[in-house]
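Omission of a single protein chain aside, the complex is shown with its protein chains in their original locations.
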Amino acid sequence: MAELPVGTRQRIEIAGALAADPAILVLDEPTAVLAPHEASALFASLKRHAADGKAVVLITHRLAEVFEAADRLTLLARGQTVRTCLIRETTPDEIGSLLLGSAERSERKREETTEEILLPGGGRDAAGRGLPVALEIRDLVPSGAQVPSVSLSLGVGEMVVLLAIDGNGADLLAACVAGLRPFSGIVRIGGEPVSSGGFLSFRALGGRFVPADRRAEGLVAPLTIAENLALPAPPGRFFLARDAMRENAAERIQSFGVRAASPEVAAGTLSGGNQQKLVLARELDPRLGAPWVLVAIHPTRGLDLAAAADVLGRIEEVREAGAAVLLVSADPDEARLLGGTLRVVYRGALSEPLPAGVPLETLGRRMAGLAA
Amino acid sequence: MSAAAARRALLAAVLVTGVVTLLASLVLLAGASPADALAALVRGSVGSTAALGETLTRATSLVLCAAGAVLALRAGVLNIGLDGQLLAGAAAAAAAGALFPGVPAAARVTLLLAAGAAGALFAAPAAWLAERRGVPPVLSTLLLNLVAAAAVTWLVRGPLQDPSADYPQSRPLRAEVRFAPLAPDFRTTAAFPLALLAAGGVGLFLSRTPSGLRLRASGAAPLAARAIGVADVPLRTGALLGSAALAGLAGGLEVAAVTGRLFDPFGSGAGYLGIAAALLGGSRAGGAVAAALFFAALGAGSGALQRDTGVPSAVAMVVPGVLVLAVLLLERRRTGAGG
Partner (left out) sequence: MSGFLEIALLFTAPLLLAACGELVLERAGLIQIGIEGTMLIGAFSAFAVGLETGSPALALAAGAGGGAVAGGVFAAVAVAGRADPILTGTAWNLVAFGGTAFGYRLLAGATGAVLEVPTLGRSLAGVTGALLAVFALPVAVHLGLRLTRPGLRLAAAGENPEALRSQGISVVAVRTGASLFSGVTAGLAGALLVVTVSPTFVEGMTSGRGFLALALVVFARWKPLRLLPASLLIGAASALQVRLQAAGSSAIPYAFFVALPAFLALAALAVSPGRGGAPKALGSPAP
């Protein structure tokens, strides 16, 4: 069972839950790891279940799913009920604009505080160093995985989006590049090799990483915000420069719009969106020098629209400043908006680069492993 | 008062009430009067200069082991082998102390360095097994405890045996190497302030140094620490060896300041009690020292308790054990909740 891909396990789990014929069935983001056509099949069976007089509660952040599956919706934002109504009483546009209301406010605020991000290599541009390739991946195979090898190269200021349903190895690939999983093959940043499992050399070469699970991998929950921000390079020689830590934390919190009572509260007490902002604030800290490569796995997963837009804006800034960005996403809508080169990962294999205007349906079929 | 502080105060109140109730019921079980028992406990632990000396002497190895346990716990390493490492340090001190000639001060420093190094060396296989073979240190250090006990049995009957003694024990330390009592009628030696200093060093290291911050991060969330670029292997290895060195130092000081030689069985379970003190002290150096002092006072007082009221001195083990169980139960692992 543990060897099966996440998507399959999810289907088995949902099948098990439906088989028990429950009077009330609660599903929390059930489609996160399903392909679009699998999600449609799921909604069809949920509707049959509801038609039998049973209650189904679906929790999702995908607007399309709500209008495909539900009879009634409740819109929540920041723990508050914004709207409750029957589906036929509203439209996707109306709900979308209600959601985006807060997103736009946040966007304006961010532009006011946009900071200067240094070019890689402390201001020298890539041409000056004669290194057009920021990240090179050649014949990479994650250790223990039965998948074809992957080769990929990212120029300075280039973004590649790896689009995949969970369990297809895109996360693993990204973790290998970040030196957190062993692999065979070659990974180079600015021409210098990152060894298998060499998360320290990845960092030293200007690599930055935003992991999939911010609670378990992105932050050290019991440490304070200031301590989390200081972790990659704690200031001070023999003793910690605590004043410097506090000042840096206050500045980071402000410029990334992290909602926190003080830099001295435990990072684990923040909301998901604020935790993700904190991760980015730490990874893009100018104290660490300019990033050459940013690897981000599902950076917006589970965030509300406003926080997601904010996070993607930050990533775009880094790319514009010259970093190569390797982003893993499971959301075709989001991936198309990002503007980078799209590559679908299916069972560990990389597709050819897909054009920006590729139809959503084609993406969905490719992600599910069906012919285009 | 913050919510956390209020919770801690409540916890402390619950624990104090619990200890008093537990002690009273054990005393009643043994058929003695709680008032007499309390008087005996106080008399035996802090009632006189001699009693206080006894308490602080017992506290020395406890404080060191508790500090070692804190260091390992905060790095996420469960070093259950403090007792074995203490024995290794004691054996090294007994071997070196009988031989060393020369200036007393230099000889003492060498002796303590040897004891600390022996403790660390004894834990080295566990560190190797953990990082190279994925063996949890819990298992390896536990097994090394059994090896250490057997090694002491052999040493005092073999290479270290004092030929002039009737019992299997090592030759006594040369007088100039031994620590002298700080005052007549006050058993405690300079070993106790030395132990406090070491514990303070552990606290300062954890809370105030860059490596201490990295160590706490790696212990609290190993995956996150790696993703953030914290080199975890040297930290864990260092914490395990460091905590073992502190236990080894405890063994060395026990020989140099208290017993003067090695015999079998040696040590009074300071390692396990040290872990209990670290847990009761919230895995913080200051709290661990306070808990260690309390356990030491209980140990010293329980001698008088058994002598004067007939209540078995084993209460000094039951109480720490029950206290830690209560702490574990009340400060249960917080399961992931909240946005």
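Each chain carries a letter (A and B) given by its place in the written order, and its residues are counted from 1.
Just so it is clear, a residue touches a chain if its C-beta (ideal position, glycine included) is under 8 Å from a C-beta of that chain, and two chains touch if they have at least 3 such contacts.
Worth saying up front: this structure is predicted, and the values here are computed from it rather than measured.
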Problem set entry | Missing chain: touched chains present in the view | A, B
Problem set entry | Contact residue for the chain not shown (choose from B:12, B:146, B:183 or B:233) | B:146
Seminar exercise, completed: Filtering B:134, B:163 or B:184 for touch with the omitted chain leaves B:134
Exercise. Given the full complex, what residues of chain B touch the hidden partner chain?
Worked result: 26, 29-30, 78, 80, 125, 129, 133-136, 138-140, 142-147, 149-151, 153-154, 157-158, 269, 272-273, 275-276, 279, 306, 310, 312, 314-322, 324-325, 328-329, 331-333, 335
Seminar exercise, completed: chain A positions in touch with the non-displayed chain are 1-2, 13, 16-17, 20
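As a convention for this text, only the chains that are shown with their structure count from here on.
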Seminar exercise, completed: CA centroids of chain A and chain B: separation to the nearest Å works out as 46
Problem set entry | Interfacial residue positions of chain B with respect to chain A in the complex | 208-210, 212-214, 216-217, 220-221, 223-231, 336, 338-339
For this session: Spell out the residues on chain A that touch chain B in their complex, using ranges where they run on.
Result: 79, 178, 180, 199-200, 202-203, 209, 211, 215-223, 227, 230-232, 234-236, 238-240, 242, 268-269, 271-272, 282
